[in-house]
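What follows is a single structure, and I will ask about it in a moment.
One chain of protein is taken out of this complex; the other chains stay put.
We call the chains A, B and C, going by the order they appear; numbering starts again at 1 in every chain.
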Amino acid sequence: MKKYSGFSLFKNALSYHENWQKLWRSPKPKDYYDVIVVGGGGHGLATAYYLAKVHGITKVAVIEKGYLGGGNTARNTTIIRSNYLWDEAAQLYELSLKLWEGLSQELNYNVMFSQRGVLNLGHNLQDMRDIERRVNANRLNGIDGEVVTPERVKEIAPLINISKDCRYPILGASWQPRGGTARHDAVAWGYARGADALGVDLIQETEVIGIRRKNGSVVGVETTQGFIGTRKVACVTAGNSGVVAAMAGLRLPVESRPLQALVSEPVKPCLDTVVMSNAVHGYISQSDKGDLVIGAGVDGYNGYGQRGSFHVIEHTLQAICELFPAFSRVRMNRQWGGVVDTCPDACPIISKTSVDGLYFNCGWGTGGFKATPGSGYVFADTVANDHPHPLAAAFNVDRFNTGALIDEHGAAGVAH
Amino acid sequence: MPNNITRETPLHYFHKLSSHASSAQSPEIFNGQVEFALVVKEAPLSSFLNLRGNGSDKGFCSAVAEVLGVTVPTEPGTYHSNKDSSIYWLGPDEWLLFSCIDASNLEAQLRKALSGHISIVDISGGQTLINLRGDPCALAILLKKSSVYDFAAWPDADINAGRCAQTTFAKATAVVTNKADGSYDLILRRSFADYIAKWLLDAGQEFGCRIEA
Amino acid sequence: MSQINRLNTGARTDSTSRINFTYNGKQMQGVAGDTLASALLANGVNVVGRSFKYSRPRGIVGHGAEEPNAIMQIGSGAATVPNLRATQVELYEGLESASVNGWPNVNFDLMSITGWFGRMMPPGFYYKTFMYPAKLWMTYEHFIRKAAGLGSAPVQDDPDSYDKLNQHCDVLVVGAGPAGLVAAREAARAGARVIIADEQSEFGGSLLASINSIDGQAATSWVDELVAELESFSNVQTLPRSTAFGYYDHNFLGILQRRTDHLGISADSGSRQRLHRVRAKRVILATGAFERPLVFAQNDIPGVMQASSVSTYINRYGVAPGNRMILFTTNDNAYQTAIDWHRAGRAVVAVVDSRSAPSGEIVGSGTGNGYSSNSRLRSD
Partner (left out) sequence: MLLIHCPHCREDREEEEYSYSGEAHIVRPLEPEALSDQEWGDYLFFRKNPKGIHHEMWYHAVGCRRYFYATRNTLSYEILETYKVGEQPQVSAQGAAQ
């Protein structure tokens, strides 16, 4: 892999940028791989990267039915934070945040991880009690966080309305300065380039249509390019996990729902942090391009349509205008939806399954993007060793039968 | 019951403001200068009963009809009424009774007349009925602002029968019905009445809207 | 500055009714019926913006929603609106407009020095650099952010109010050009509940800039008659200045109606904009077409304009945006523009047609106007 730097930019400028190395190859699928990762989004590519990098397993294929990073990786609002309530979740997201902090250098690809801080607003006394409890829990886990006053919120985000005279007055917030955003496409492309350089085959426009088993063990996958043999299939198909599980005769405790987002026309910098509010159901940040990036809650019913209902974004924009009255004159530019698979406890599944050699990483609901590096890291470990990574153990799918749920509805940002 | 208690309707406060409005003491709420295209009027202190039973049971229907003098509407989304009382269809086995007959008296009569698997609940204290009347265009726009339901698709009401729908109204819910005179009745939860009255004043502001005592 | 490009012939403007406005602080005049774009062109304004990355100068190329360059900050204070297209802003007395990019101003932009380093900045260059030393990224980002964005969001609370109507209809017609108008009329005559919406200030679409006739009648008077008939139906709602922005499941559409923006005032009673949440039984999309820009080197410099837009500025607004014109085309339509330009008393230098032997009816009709129908430009 040729390194990127200011010098390489200069050198390639001289040849009119016609000699850049391709970010990744487009190989023909081989007959057999040690591991097949189904799904070429951020999590899948990260899984493949860490399989090769940390565990030396390079005979890996990532099979993607569309193009790399074309699913939820390209459809989310890119918020990164680790201030979850329960130890299990907080530690997983904190591992992720630590990986984010060195990711551009690790991948030699600028993922534009911007630690501009994340505010979670509280609008009533119960919100504030929850915030205090969560911040205390975070600090016990070594995660940065503080409870801030409305005046401090106003300092961080000057256009916000902290008047008491509104429907959802701001009583305070939790503040995680290390949180922020990243450039979503770059994350997928950076992992893809890194994995490719380590020998991973990235196979696009190829759909897995069946999982072949023999005596309860995986022996390969059927694809639109034919059968490919393997003993380990790692499924990372957010939104479609239920569909892929059904190919192996499994059911999962997930339901697929549309989650919507929208962006405004680009405006000059006016919001330098991430603001989230569970109570009014909206979250907002401003991208480096100047767009206000706004997210909503999930739609109220199962669906695989990457669009969603109008009244959901209508409700979210009401919330945003309530928080930022000045933004009501800014016009929205684009709106879209992604399909997320939601778990009953708002926590993911990183797990072996009852089929030998079949692994699932799914159920991230509305909050998968922030976990991309950590998720890939612990899932790769789980697949490589056929044994849960210590940070993944609690996210076993068995918890829905044992009852050991990890209820993160409060910290998950929006309802799922 | 001590007899020095004054019963107040959910919108009595607005009535008081309304009377002040003519002397322009609160212009921020009432635009005293314009002609009012829309008028909101509350039917004070009426009786509301929630009735459940089997609408295909002839005995049940005739017993209710005997007490109220109004037949039970079994067609979804319709109501029947006479001078004193109305019966609104709420669901396949549920009706809302509105009447100017005293609620406890009415409930007693119904309990006497009805038997079997039925339910009668006096919900008078939790409801109020308001009438919206005015310029037909303004009225139509007011309803379009307030509800996702297509009221314009309703046929005109007769003097003792018409359409009704439980649906969204502003951010609350209401039973909305049309009347033979072209006006609409809204039956609201008491706790939403203040909010809805303010909503109506705001939504009707462009036409001139007042709340009549 | 005077209206040097103003003609006396605009079909939908009233040259006797002057309107004062400002552009980048300069006082200018337009006329009733103008858009901000037609008024700027009448005043001979060429450069209206700067490109996003290299700050190249940009001029007006279109006449409607397709305009990519003339993006303006309109108004000031709490009522300012960022990123409006000048081609869609109706002129009103006292309108304040400003280009969104360019420092110290749009005609002389210091940021254009980034153009000198253009070769260092291929698409996506930022993924390949700004990584070392790691702790400097937030500083780099600060400057990247500053360079981004177009207009500025207001910083004060919005003084206006907004409302919404839940609408139901049998037929929703989106677009009130010739196709949409006739569709709406037929549906209305059949007794259907009809809503017809168009993003422009008046109905007629392409016919507003047409000098042709329909059924032996001038196109614009045909439009006036049809609109009058539509408005006479009690089962028809006509919504001008209303943009359909989304088509959702089960025939649910969102339409945004701009009610007071063209008056330049805050509405003291009623709303500035109204959202129509329409549930339609049938939807007719009669949205017309945009001319597609031709691709050639330097096609983004000021002075390059779509042929249909040139005709629209002449015929609808009475503005000839320039003096001497070369037309580059791949089809017959541009010949109408040549005729319009000639009628406006301006010189057509050449028509460059990519076809070897154009032969349509309109192609011949321009000959004798001082240009030949298939002039070739020397490539040097």
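Operating definition for what follows: a residue touches a chain if its C-beta (ideal position, glycine included) is under 8 Å from a C-beta of that chain, and two chains touch if they have at least 3 such contacts.
All figures in this text were calculated on a predicted structure; none of them were measured in a lab.
Quick one: which shown chains sit in contact with the chain that's not drawn?
Taken over the complete structure, the missing chain's partners among displayed chains are A, B, C.
Of the listed residues A:Val54, A:Leu140 or A:Val243, which contacts the missing chain in the full complex?
Here the residue in touch with the unshown chain is A:Val243.
Out of C:Tyr126, C:Tyr140, C:Tyr162 or C:Phe252, which residue would touch the omitted chain in the full complex?
C:Phe252
Just to verify: which one of B:Phe36, B:Tyr79, B:Phe98 or B:Tyr149 makes contact with the chain not shown?
B:Tyr149
Given that one chain is not shown, which residue among A:Pro29, A:Gly194, A:Gly220 or A:Pro253 touches it?
A:Pro253
Using the touch rule from the top, list residues of chain A that touch the missing partner.
240, 242-243, 246, 251-256, 300-305, 309-311, 341, 344, 400-403
What chain C residues would touch the chain not displayed?
166, 248-252, 279
In the full complex, which bits of chain B touch the chain not displayed? Write them out.
76-77, 90-92, 94, 148-149, 165-168, 173
As a working rule, only the chains that are shown with their structure count from here on.
Distance from the CA centroid of chain A to that of chain B, rounded to the nearest Å?
A distance of 50 Å separates the two centres.
Chain A: which residues touch two or more other chains?
In chain A, nothing touches at least two other chains.
Going through chain C residue by residue, note those that touch at least 2 other chains and give them in order.
Residue numbers touching two or more other chains: 277.
Under the definition above, what is the set of chain C residues touching chain B in their complex?
So the residues of chain C touching chain B come out as 163-168, 193, 269-271, 277, 279.
Applying the document's contact rule, which stretches of chain C touch chain A when the two form their complex?
Within the complex, chain C touches chain A at residues 78-83, 119-120, 122, 125-132, 134, 137-138, 141, 144-146, 148-158, 160, 162, 246, 248-249, 252, 254, 277.
How about chain A: which of its residues touch chain C in the complex?
Within the complex, chain A touches chain C at residues 4-6, 8-10, 12-13, 16-17, 102, 104-105, 108-116, 158-159, 161, 183, 186, 189-190, 265-270, 272, 288-290, 292, 305, 307, 309-310, 321, 325-331, 335.
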